[in-house]
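For this depiction, one protein chain was excluded, whereas all remaining protein chains were kept in their positions.
Then we have subunit A:
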Amino acid sequence: MTSTPTRAAELPPSAPHRSAVFVPGALGRRAVAALSFRNIGAVYVWLVIVVLFSVWAPDTFPTIITVKQVLNGNAVAGLVALSVVPPLAARVFDLSVAYTMSLTSVLTARFLVSAGLGPGAAITLAMAAALLIGVVNGIVVVVLRVDSFIATLATGALIQSLITMVTNDSSITGVQLLATPFASIAQLDADGITLPVLYLLLAALAIWFLLEHTATGRRLYATGFNADAARLQGVRTDRLRFLTLVASALLSGFAGIVFASSVGSGSPTAGTPYLLSAYAAAFVGATQLRAGRFNAWGTVLAVLLLGTGITGLGLATSAQWAASLFTGSVLIVALVLTGGRIALPAVLRRRKGIPSTAGAGTPAESGTPPVTGKET
């Protein structure tokens, strides 16, 4: 032991022993913490919403049809929302996901309808396009060091031009899209619950496992929270950022294919409405369960919360404007309730003060910042 000063004696590092002695108390405390409003506030809000709409629209809302409608109707939104979670964990914004989604939906449709390819080939080619977008995003953001927020807006514009090239800005429809093998991707159901709900569960499970239970996930969070510190600890931050951009492109690309299958057409604007809701869900999700960290189940919870509210408003009123109003309000309320604990993206969060005053005698003087540039 070190030469123990008086203060160290007050708190011997024996936490493991104590928690072993008071197992019931500790369990109880953990249960309380797990069920607290701070941890799963969205669940309580969701329950309130359910009760509210059950009273407001007692005939149409509290039915099994509504449950199915919320699940089926939000599976694609959930996939897009999940696609931005790994990049956000590493503090990378991928704003091109909506365009990637539109592109794969129109490409799949185009390959099926005009090129006469089989569903397997069409899907493979569309996913290859998504992969390419991920790589391009990675190159622009990681290799060329453009801020991800702006970079993915720019690549989004490039993708939009591709979409217009493919579609001339009109939806692609055809019987091939409604034929069984392709249509079943999104429309096969068991008791009214369609396959995309399963995809959503699998994607959430995979991202949850990655972020919570693997070294890679821990390193992703480290990259997001403090990339400089992570790099000094041997975390290959650039490679991780690159990979999250590839992952988000692939997952949002897959969402586009599911979308094309579910509506039976390739729409040049398929992804656009999903962008805001994806980020809303990811940010609300980051206030849940693992507060301050973008996480899979929090995001799914947020998607369901938003979906329930919007469905309920649709049933209770017929106001078109209600959906966006609800999404925006929930996002603000969630962020306020968590007291700004959710870490802001790097573009919005600048280090306080003058860089070189951060530590005593830091060597950040005269243009020799210790570590900022390339990965080592």
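Criterion: a residue touches a chain if its C-beta (ideal position, glycine included) is under 8 Å from a C-beta of that chain, and two chains touch if they have at least 3 such contacts; residues count from 1.
Keep this in mind: contacts and distances are computed from a predicted model.
Leaving aside the chains on screen, match the unshown one to its UniProt name from "Urea ABC transporter permease subunit UrtB", "Nitrogenase iron-molybdenum cofactor biosynthesis protein NifE", "1,2-phenylacetyl-CoA epoxidase subunit A" or "Ribose import ATP-binding protein RbsA".
This omitted chain is identified in its UniProt record as "Ribose import ATP-binding protein RbsA".
Based on the whole complex, identify which of A:Ser114, A:Gln233 or A:Thr317 touches the chain you can't see.
Per the contact definition at the top, the residue touching the missing chain is A:Gln233.
Kindly state which of the options A:Arg38, A:Arg145 or A:His213 is in contact with the chain not pictured.
Result: among the candidates, A:His213 touches the missing chain.
With the full complex in mind, choose from A:Ile49, A:Leu79, A:Ala222 or A:Ala247 the residue touching the hidden chain.
The one listed residue touching the chain not shown is A:Ala222.
When the complex is taken as a whole, what residues of subunit A touch the one chain not shown?
1-8, 11, 13, 15-16, 19, 209, 213-219, 221-222, 225-226, 228-235, 292-293, 343, 351-366, 368-374, 376
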